[in-house]
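Only a part of the assembly is drawn; its chains keep their places, and the rest are absent.
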Amino acid sequence: MASRFDWFPLGFSLQVSVLATAIALFLGVLLAWILARYRFRGREWLDAVVTLPLVLPPTVLGYYLLVVLGQRGWLGHFLESVLGITLVFTPTAAVIAATIHALPLMVKSVRATFEGINPSLENVARTLGAGEFRVFRTITLPLSWKGVWAATALAFARALGDFGVTIMIAGNIPGKTQTVSVAIYDAVQAGRDSEALVLTGIVSLSAVAILYLINLHAYRK
Amino acid sequence: LNWSCRSKGLQNTSLPESSLIVAAASDLTDVFQELGRQFTHEGQSQVIFSFGSTGALAHQIEQGAPFDVFVAASQSHVDMLEKQGLVLPGTQRVLCTGRIVLWQSEGSPVTVNCLEDLSLAGVKRIAIANPEHAPYGLAARQALERAGIWESVRSKLVFAENISQCRQFAETGNVEVAILALSLSRRPGGRFVLLDSSLHEPIRQTLCILRRTAHQRLSRQWVDFLLSPPGKAVLERYGFSV
Amino acid sequence: MLHIQLSKTYYPQQEPPFRLEISLELKQGITILFGPSGSGKTMTLRMISGIETPDQGIIRCGEVVFFDSASGRNLPIRQRKVAHVFQDLALFPHLTVEQNVSYGVKDLPSSQRMTRVGAILESFEIANLSQRRPERLSGGEQQRVALARALVTRPRVLLLDEPLSALDLAVKRSLLADLERLNQELQIPILYVTHDISEALTVGEHLVFLKHGQVAAQGDPWEILEKPEAAVVARLLGVENILQGRITSVSHENGTMTCDLSGCRIVVPLSNGSSNQPIRIGLRSRDILVSVQEPQGLSAQNLLPGKILSLESVAHEVHLLLDCGVPLRVTLTIGAARSLQLREGLPVWAVFKSHSCFILKEQALNEG
């Protein structure tokens, strides 16, 4: 209100979302490929489990993550004592939080796209001597751009919008881990309605602009 | 919009029409659940609680939430509702005041006995509820300020969404200390140091009956029960000053 | 060089299963795979390139075992080095013509790759399309790209599934010549599926005739008509007349034999047979001319007097049935029929060259 407008959450969120989207893109495409390409026992179960983060209320998911990744959690403890890495209440945690929500969107959409590709094209590439990875990189993936971009747009939006998981594992440390979602929430809760509206407006506009660019890219030509 | 009608099929609710809906701040969660059991036990109707942050509940009330009684963790929100004519005139009361504590989980690497200990090097992070909108967070800030260490510990602070989350941060060992409501400190798993009530403005748990209630009689019974000696005893047992 | 011996059964719902059971030994050079629609040609190719897996059997190319159900070996597609032009082409829609064609030669050093790709684009007359995507190509252009993409690699085996069906004769000829050159160069087995007889006869050194999933006949394309299955092949090739008779004399200097078909005498090219042996002759309806007056000075040709039994006009053609002692089916152009004023009952002469007669082996008698 009286204090001058804080731009940190916007920049921070943008960085976090972009990073998280990139990670989700990489992991999601990889997982989607495995799910689409290889037949193994429990494949559909794995697919279902990957979707799980969407099902749980984010705060609760965050709580459980906090239990696992926190200083007393087995994973958090391991990371801290062996590798000297602390996750919770750091920007890294914000990235993890955003990634967790973006990943299922990525995996499911991309897998469906991969499976929609005419297998003849992949087969012909194999007869031309291409190994599985080259087939994937040069045929499957480029032919799936539309689906992958759509999924990326979703993942980015979701990464930007995460609040529950972020506030749990990254905390709300202004100037350090406060994402724009958390900042908007705070502003609303504190009754700083105009600030909340301004932030919401800026986020919405920039999100729409970014999504628009992604769309243009995805559906161009 | 015809599916809004169709969705009536969803209303196979498990609660009788006559039950009372009480919107209450989260710090009252434990104590109200006990009080609710007693109230029902005394042959009165069932009470349904909708716990949430005071701000969110007040906002919902403004938009027509079907609550009968509202118990806020601060007075200002009730005042605001009163101004809007949403409160049944003359029903605003201060129920009790909350206290704050320094809370540490078992196994915390450092031991904190007073506010000044928060400056110790072993205390790397301190969780408080967001002072901007959580009454207990505000009180925590006031206490830190009056102790003169607000500026020095500021970089250690992690703001929680609400007082419960604040506790979760400490419980899971991710902060060494949390400033909590006394009412939530009774749960097992930690130790606490009560802070002097002079360090902060009183955290007035304010109640009122809402104008839209269809169960005025029942609401009054519930309020009376809260304000009755047995009710007060329970509140005190949970760490509220009456 | 390519040894194939496999079986596979497809079970479509609600229908009798389709069983492919094939045993082939392909030498280097072009082998034509010929057979009616649905006889299993595409299937066979898919098994060789590894896209489909046989139920059992063995596929071996020289020393390299592609598939062996006994040892459980199944070489991955890409290691087989089998270039396969699909019937539906399967061009990569997101790549340009040039990128499509160079897909299989990515491992070559760049200069060599460019020369080789450039050369094939040039010789297939698609160099000017090199920057286009397949969706912007005509059907024939697409077919040439698919062919170029396969031929540019140096495969162990080349499989071509009707690679020229959408091309006009001129382009077809030039591509066939390219293929022939390539054949000389590569010295590998090439399996070539086609429905076009002239294509088959032009290009093929060896012909395999598939029917109902089985090899019904194989051998030299020109000799295959003498094989037991010939009658079927003949009908498939459009040999409408199958005449039965007896050899009366053999003239080695003329390279001809004279036969007697229920009273009428015809001259056919020399074949191994001797006087008095039974003989069966195939004759296409399009190779027979009709004359309404006794032809003059055609002594060396076959001239059979007869009359028109029936006359049916279909589009620009007229199908005649003649009675010349033996029934003869003749196809003429409507113009010819009109100008000769042909009608039922008219006495005519059937005229055909001895070289138009195919000699079918005796066993063919047993076949439908």
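Residue numbering begins at 1 within each chain, and the chains themselves are lettered A, B and C in the order written.
Everything below uses one rule, namely that a contact is a pair of C-beta atoms (placed from the backbone, for glycine too) under 8 Å apart; a residue touches a chain by one contact, two chains touch by 3 or more.
Note that this is a predicted model, so its numbers are computed, not measured.
S.K.: Since only one copy of each chain type is displayed here, what is the full stoichiometry of the complex, written as a formula using these labels?
M.R.: Assembly composition recorded in this structure file: A x2, B x1, C x2.
Here, only the chains that are shown with their structure count from here on.
S.K.: Report the chain closest to the protein's overall CA mean, measuring from each chain's own CA mean.
M.R.: Located nearest the centre of all protein C-alpha atoms is chain A.
S.K.: Calculate how many whole Å lie between the centre of chain A and the centre of chain C, each centre taken as the average of the chain's C-alpha atoms.
M.R.: Chain A and chain C have C-alpha centres separated by 57 Å.
S.K.: Quick check: how many Å separate the C-alpha centres of chain B and chain C?
M.R.: Spacing between the chain centres: roughly 88 Å.
S.K.: State, to the nearest whole Å, the distance from the C-alpha centre of chain A to the C-alpha centre of chain B.
M.R.: The mean C-alpha positions of chain A and chain B differ by 34 Å.
S.K.: At least two other chains touched by the same residue of chain A: list those residues.
M.R.: Nothing qualifies.
S.K.: Provide the residue numbers of chain A that touch chain B in the complex, in ascending order.
M.R.: 59, 63, 66-67, 70-73, 88-89, 167-168, 171-174, 185-186, 189-192
S.K.: Per the contact definition, I'd like the list of chain C residues that touch chain A in the complex.
M.R.: So the residues of chain C touching chain A come out as 49-51, 76-78, 80-84, 86, 88, 90, 92-94, 103-104, 107, 149-150, 153.
S.K.: For a test of understanding, state which residues of chain A touch chain C in their complex under the given definition.
M.R.: Those residues of chain A that touch chain C are 118, 120-121, 123-131, 138-139, 142-143.
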